[in-house]
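As you look at this complex, bear in mind that one protein chain is not there, while each of the others sits in place.
Here is chain A:
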Amino acid sequence: MRFLHTADWHLGRSFHGASLMDAQARWTDWLLVTAREAKVDAILVSGDVYDRALPPVDAVRLASETLARLVEVAPVVLISGNHDSPTRLGFGAELFARSGLHVTTDVARVGAPVLLGDTAVYGIPYLEPDVARPLLDVEDRGHGPVLDAAMARIRADLADRAAGTRSVVLAHAFVAGGEASESERDLAVGGAASVPASVFAGVDYVALGHLHAPQRVGERGRYAGSPLAFSFSEARHRKSVALVDLGTGIPEVELVACPVERGLAILRGPLEALLADPAHAAAEAAWVQVTLTDAVRPVEAMARVRDRFPHAVVLSFEPEGAAALAENSYAVRLRGLDDRQLAAAFVEDVRGEGPSDAEQALLDEAFLAPRVAEAVR
């Protein structure tokens, strides 16, 4: 069987304030073409279809169109991720199933597979531990126990099937050892966000979603990764979708690179240098994150940066003379001083010259006397 594995579309997400809607629309077009050309038997979408539980109207429209067109190519199996609202995304799941769009967002239906040929495809929607616990009869808190319970059900169902049935599981979780980016939402519950890869043992292929970097998980698992870069930490990622051939042994994975419309560039240096240096010409068309190292904050920095780099979206400062500046800050100056030194520093600071001997003696007494009075009392 041949699958196309994708995930983390995050339709409706913006990139540091700039809309990605058009780019996402074009990507979905590309996906359709890819799926058609690769003649896949099914399309797996491992969660985070939308960016928000209540997605904007455009995103809903795009998703609706995309799924309608995908279903014409091959059956689609889709689960909800931690960004989606399971109930909303699960609207009409039973009706859609008849058309070839299998949406699994209901925890109760975990363990019921979608049978495609001789392969059983199980979808595990994102399990919010405190919500899924009662539904799966789990005592302990955390992602691990609820996923264990879900996988137990799946294994039980699989055991009932004919031997030789291949199994695919879609899941949306943070598997330990995976590389995270800045753009994923923190899943931690009670400090633990990740589950060990062994949770998914016994399955032929695990189609994972949530981490935006495309990466393998063991021999039989994979994060499809996000279609587009959503943060500057993903600048080095090569975004792709996975074509998975499920035979009898290890699944074979072929990566198809996603088109990059606008790259990411991270620039650092003094303002003038950045504006003048020709080496940065490539960044002029990209999304740019600029860190200025001028000792003094330039005036209208953003405006000037955008003159050359119109798609500069993040601007931060790390002045090189930072040490000197910081020294002038109160915090640094006053750190570690005891009371009389503090008083002396105060006098010098507000008056311009430090305290004379007589004044210092007075200050010492001023701090000592109340303490003595306290002790005597």
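Everything that follows uses one rule, which is that a contact is a pair of C-beta atoms (placed from the backbone, for glycine too) under 8 Å apart; a residue touches a chain by one contact, two chains touch by 3 or more; residues count from 1.
Going forward, contacts and distances are computed from a predicted model.
Chemist: Out of "Exonuclease SbcC", "Nuclease SbcCD subunit C", "Peptide/nickel transport system permease protein" or "Tripartite tricarboxylate transporter substrate binding protein", flag the one the UniProt entry gives for the chain missing from this complex.
Modeler: The correct option from "Exonuclease SbcC", "Nuclease SbcCD subunit C", "Peptide/nickel transport system permease protein" or "Tripartite tricarboxylate transporter substrate binding protein" is "Nuclease SbcCD subunit C", the UniProt name of the unshown chain.
Chemist: From the list A:33, A:68, A:115 or A:131, pick the residue that touches the absent chain.
Modeler: Of the listed residues, the one touching the omitted chain is A:131.
Chemist: Among A:217, A:235, A:255 or A:302, choose the residue that contacts the chain missing from this document, as touch is defined above.
Modeler: From the options A:217, A:235, A:255 or A:302, the contact with the absent chain belongs to A:302.
Chemist: Write down which of A:98, A:236 or A:351 is the residue touching the left-out chain.
Modeler: A:351
Chemist: With the missing chain put back, which residues of chain A would touch it? List them for me.
Modeler: These residues touch the chain not displayed: 14, 16-17, 52-54, 56, 85, 128, 130-131, 185-186, 188-191, 297-303, 313-317, 329-331, 333-335, 339, 342-343, 345-347, 349-352, 355-356, 358-359, 362-363, 365-367, 369-371.
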